[in-house]
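Of the protein chains in this complex, all but one are displayed in their positions.
The block that comes next holds chain A.
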Amino acid sequence: MKDWRYWAAEQRGTLLALGIFVAMFILYTANHPAGLTANVVQTASNKGVLLAFVAMAQTLVVITAGIDLSVGMIFILTNCLASWLVVGTPMETAFGVAAVLMVGILCGAINGAIVIYGRLQPIVTTIATGAVYFGIALMLRPFPGGSVNEDLADALTGRLFGLVPASLVTLVAVVLVIWIPFRRSVTGRAAYAAGSSDVAAYMSGVPIRRAKFVAYTLGGLLASIGGLFLTFFTYTGEAALASGNAYTLFSIAAVVLGGVSLFGGKGSAIGAIFGAFAFRTIGDLLFVFDFDPLWQPLFQGVVLLVAVSIGAFALFRVKNRLEWFG
């Protein structure tokens, strides 16, 4: 086999997610009254990036065979915090952004520390910490309000050179600065190894704990970038429980759509980004085809089920039935 075939086989999940998204997006723009304009792309980008950031956060944890049910709450907490701090002079704003990101990192690090050193299950840990994070968000913003540096917000949600959506550029920058280095680092590989087979990883002398800790911590950082962008879009902070829960669940859906295995060790944050955009496009499609928006949850569920079924075909080839449960 040629090298590129191995590459394609490894990226199968990501490529599939890309394919699904492109197909849906073409269908969407073809039926959009305005067609493919910079405006339509900007709107789509701004709608998609929030879930994309949260889904990236989820990916990092899922790769280690864990799950983070607090991503949506970190997203909400950092939104509320940003509505206090990301204001004022450029200098003050910069400090505010840094503080918000630090809080995201801290939240992720707490999750990681409890899971690794406290040896608690990720699902329980992150339900609990998620509730704590949301509690803090409520204290920060009992009622929706606050403000944000509007110059910065408009710059990051507008268009560069009148053409490229700035939110998309930021997303690409985050992939280049956080995801790619992680993927190519020893720590990143250790995260994959730990998720794929922690016994084999341990036997090979792989730094499992460090890898998991970094994965949870970076997950917190990515969720807080999402929280910042939420503030830039809404200009306010709001401790919305429903929204936090929805983002947590949708991030898992996006991850699965993006070809990341919930059993760990397989998949890419880039796939999860396409998964997030595809998931968001479902609503847009309903809009251009004049469906009642009430259909949206139903369609999202159907698309998710179909995508997951494609991934489960391998089970038909299992020869020892005990492997069904492994």
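Note that a residue touches a chain if its C-beta (ideal position, glycine included) is under 8 Å from a C-beta of that chain, and two chains touch if they have at least 3 such contacts; residues count from 1.
Going forward, contacts and distances are computed from a predicted model.
Remark: of the listed names "Glycine cleavage system H protein", "Ferrous iron transport protein B", "NADH-quinone oxidoreductase subunit J" or "Sugar ABC transporter ATP-binding protein", the one matching the undisplayed chain in UniProt is "Sugar ABC transporter ATP-binding protein". Taking the complete complex into account, A:266 is the one of A:47, A:266 or A:280 that touches the chain left out. The residue from A:9, A:160, A:176 or A:298 that touches the chain not shown here is A:9. Looking at chain A, the residues touching the absent chain are 1, 3, 6-7, 9-10, 181, 184-186, 189, 192-193, 195-197, 199-206, 261, 265-266, 318-322.
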